[in-house]
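One protein chain omitted, others in place.
So, subunit A:
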Amino acid sequence: MEGAHRPGGAAKGLAWLVALYLVLPIGIILPVSLTDQRFLSLPQEGLSLRHYATVLTSTEWLGSIAQSFWIAVGSTILAVVAGTLCAIGCWRISRRATDLVRALMLLPIIIPSIVYAIGLYRYFAGLGLLDRFLGVVIAHGVTGIPYVIITVSTALAAFDPRLEQAARGMGASLWQTLRWVILPRIAPGIASGAIFAFIHSWDELVIVLFIASRDVFTLPRRIWDGINENLDPAMAAVAVLLIVFTVLLLLLDMALRRRRDAP
């Protein structure tokens, strides 16, 4: 910003320290994934891609990646539809009660996921949803709703309510107004929410540990088991792939935001 105070040396140093603190644990994964050894360690004699090859040829790893992907897709659809409708409903009615509803919808990210997982376990046992694809989709979808509610509510806060009045005044039904006026205006917010809901499902572990065992074996679950059992460096390779995928999604989100904020 022109005319603003320039940061001092101490502030700059501190900022870099924090950045380093955030990046370092991720940074260590990259050399480990390229190790030439057969256990989790830094490269000794040279770099090797063998662990990437292991991951990309192993039916177990590929199966988990596919499973995680489809669970993330399913739960994202669930979270986006439910979250968007809820956010629009709260926005339209806009009373004190709707503030309560909105706060209630944020519960999944407020209460510890282990507590949530125990509750889910009890209900899913009764419903026969344990260790089922659908069960994990529902669990991830519900816990992904808060992200969609937050981003869509933010987009709606910037929506001019007179546009809705104008549409209705010209004879548009609620559905036509939603489809032609409201949704196109808040689409970037919905996309942001979808990306976050996807990432949430993609790297969720705690709930999966409780409600899945053998048939549903997501990627984070396989990494977790791998660490507990055999310290295979393939996990580091998977982790790098995960990070790359997530960063790509975040870049997509940034690009969408930039497009929305353009005049």
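Annotations for the structure displayed:
Operating definition for what follows: a residue touches a chain if its C-beta (ideal position, glycine included) is under 8 Å from a C-beta of that chain, and two chains touch if they have at least 3 such contacts; residues count from 1.
Everything below uses one rule, namely that contacts and distances are computed from a predicted model.
Among the names given as "ABC transmembrane type-1 domain-containing protein", "Carbon monoxide dehydrogenase", "Sodium:proton antiporter" or "Spermidine/putrescine import ATP-binding protein PotA", UniProt records the absent chain under the name "Spermidine/putrescine import ATP-binding protein PotA". One of A:167, A:194, A:234 or A:256 touches the chain omitted from the figure, and that residue is A:167. Within the whole complex, the absent chain has one touching residue among A:16, A:70, A:123 or A:180, and that is A:180.
Interface with the hidden chain, as seen from subunit A, comprises residues 160, 162-163, 165-173, 176, 180-181, 184-185, 263.
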